[in-house]
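Missing here: one protein chain of the complex. Every other protein chain is in place.
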Amino acid sequence: MTLQILLALSAILFAFGLAAILSRSNAIMILIGIELMLGAANLNFIAFWRFSGNPSDLTGVLFAIFSIAVAAAEAAVGLAIIILVHRRIQSVEVDDASNLKG
Amino acid sequence: MELLERAPVELKNAFLRVLGSLGVPEGMLAILSAVLIIGTVIGVFLGLFALMSVMERKILARVQNRYGPNRAGPFGLFQPVADGIKMLTKEDLVPRAADKVVHFLAPVVMMVPALLVLAILPYGRDMVPVELESGILFFFAVGAGTEVAIFMAGWASNNKYSVLGAMRAIAQMISYEIPLVISAVTAAMIAGSLSPSVIVAAQGGFAAGFLPHWFVTTPWGFTAALLFYIGALAESNRSPFDLPEGESELVAGHLTEYSGFKYATFFMAEYIGMFAICGMFVTLFLGGWQAPLPFLTVVPSWIWFFGKVCFVAFTMVWVRATLPRLRVDHLLAFAWKFLLPMSFAAFLSAACWHYAGRGPAAWFLSLVVVGIPYLVLGLSFTSRFSVSRRTYLFSE
Partner (left out) sequence: MICESLKTCFDDPGKFLGEWFVLLPALVLLLAAAAAVVLRNLIHATLCLTLSFIALGILFIALGAEFVGFVQLLVYVGAVAMLIVFAILLTRPERLAKSDTALSGLGPAGGALAGFVTLGVLLGFLFTSPIAKKSLPGPASAPVAEIGHALMGDYKAALIVVGVLLTAALVGAAVLAMEDKNS
């Protein structure tokens, strides 16, 4: 097995996330796409750490841990915003939330 | 006694030796050994579940001054068998509007984490099925799957009571998981490891010849143990936190549309999960398999472990018989406004205890550190409710 397999997997995951973000208008589906892309990035961190040949250097692992923590914060705030928008305009479609005056 | 202590392991080894002499290949023996361990652990917990299902009804009946099940077999002990036959022969109903696939998968997803978490509990001296470096983390990470299962059950039933029950369950489990994990981390911090067996080992020995070094004997440990116990009650959806399936409000919550074997699977997974979290409570705060008094160490360690687990499970039934159900907003306010700050206080108190040298002076310091937040929070929490004095009209 080579690093290529894992990196290709991560690239496919990233492309899935991007496609979801661009083709869906539902804010929650966009968030799902973002989570997939973050997962792909974490997979890259772990894959490079695993294949670095120097596993005692924990930078990749720690970066993944911090990235997971930041993703959790991002999901919480993102979903709070979605709930707030839904309360204002009774919709979670991003195309509906186009009024600048609020 | 030494023989009895090692009995489960020696029995397995003897069985494998017999098989080995019969010409079974080595690789097969390794797998068989794993299968034997898994089978024993699951078998023991299924037995505990069967016993608990009848004992709970007996204890509740005793508290409420009635007999409880006493028809099937001596003292009603065959009641689980009767219940099992009834469950298995019942028709399996699936609502027409249900999401069939998710409805079917929910009990399966519920069962997986309940069984997986049993792998890391230390059942006795050198008796851990899987020795994991981050066992505590594994316990909570896998336990998170339960929430997914409850949501799947509630949503797939396509019934408003089910969805409401599932939403309540998720809100409750997310809220109570935080104090639960923080109080568990407190014990892990003092032991200096996330491995359950190291945490149990850190609670060995006796102070002054008779006082066990269990974490529950320190002020921070007592606080964290109480918080963990309350969190455990909420995580296993037991009274007084059984709102998700509160029958007077929501029929049966996420279980409303389940019948027959699927319902039995849910029921079983809930009880095994309860025993698992009791086992974690015993491991973290009650010294795991350690004996409570020096001269009692002759009794095998695994008997101590299961004895303590049964005792904690008994107190859970006792609580269920005693306390009424909470209201849903009180439930969440209690978690976020009282349990969460108190778990931080216990955390801080444990750090003070450690850096003050773990002696009697440290004991008092940690008592102060945990006592002040308790008084402040408790007063601010109860001052909003005016409790009028109860007057008894017809009794003294």
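Lettered A and B in written order, each chain numbered from 1.
Assume a residue touches a chain if its C-beta (ideal position, glycine included) is under 8 Å from a C-beta of that chain, and two chains touch if they have at least 3 such contacts.
Model, not experiment: these values are computed from the prediction.
Chemist: Quick one: which of B:F78, B:F104, B:F140 or B:F314 touches the chain that's been left out?
Modeler: Answering carefully, the residue with contact to the hidden chain is B:F140.
Chemist: Using the touch rule from the top, list residues of chain A that touch the missing partner.
Modeler: Residues 1-9, 11-26, 28-29, 31-33, 35-36, 39, 42-43, 46-47, 49-53, 55-56, 58, 61-62, 64-66, 68-77, 79-84, 86-87, 92-95 of chain A touch the chain that is not shown.
Chemist: Considering the entire assembly, which residues of chain B contact the chain that has been omitted?
Modeler: Contact residues on chain B toward the absent chain are 25-28, 30-31, 97, 99, 102, 132-134, 137-138, 140-145, 147-148, 151-152, 155, 158, 160, 163, 167, 170-171, 174, 177, 193-194.
FYI, only the chains that are shown with their structure count from here on.
Chemist: Taking the mean of the CA coordinates per chain, how far is chain A from chain B in Å?
Modeler: Each chain reduced to its C-alpha mean, chain A and chain B end up 34 Å apart.
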